[in-house]
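There's a structure below that I have some questions on.
Excluded from the complex is one protein chain; the other protein chains are retained at their positions.
What follows is chain A.
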Amino acid sequence: MTPKGVSLNPNSRKTKFARRFIFALSRMRNPIPVSSSIEEEVRTRSHKIKIAAYLSMARAVGSRRAWSRALLFKLRTRARRHNMIIRRRSFRLKKKRIIKNDPQGEPSQTKKLRQLVPGGKTMDMCSLLEETAHYMTCLATQVKVMQTIADHFAK
């Protein structure tokens, strides 16, 4: 298997993400047969894979970025809540939260953007745009790596 002349940068975001994500995937092999149906199993594992993907990317970026910090915080609090089984109450509280934003001349699409980017609700406009740009490139990398892995498995 000769490399095509493209050197693998061990410190690139892509490599860091790929390594963490693949490691998380390898830990997901559950040899113990679960009692629920196969579709249920596939669905729960797909959810775990999705969380692992976002978590791996946020960890690869580290705490340098506001969005990765916000995402790590969200995933960790969600995991903690999941373990303590008070999910129902916290979901209800979550829905009632109102986004109090300073609507000083902000275009209407900004509100949607704030909901899409992790941590976007409390950022000022400048930071929001910067974080969005970084978040978009990281997401695109994440999708590309996942696509590569899926294509490889499919062979």
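By definition in this document, a contact is a pair of C-beta atoms (placed from the backbone, for glycine too) under 8 Å apart; a residue touches a chain by one contact, two chains touch by 3 or more; residues count from 1.
Just so we're on the same page, contacts and distances are computed from a predicted model.
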item: UniProt protein name of the chain not shown, from "Coatomer subunit zeta", "BHLH domain-containing protein", "Large ribosomal subunit protein mL46" or "Inner nuclear membrane protein Man1"; value: "BHLH domain-containing protein"
item: Interface residues of chain A (partner: the chain not displayed); value: 1-4, 6, 8, 15, 18, 22, 25-26, 28-29, 38, 41-43, 45-47, 49-50, 53-54, 102, 104-105, 107-110, 112-113, 116-117, 123-127, 129-130, 132-133, 135-137, 139-140, 142-143, 145-150, 152-154
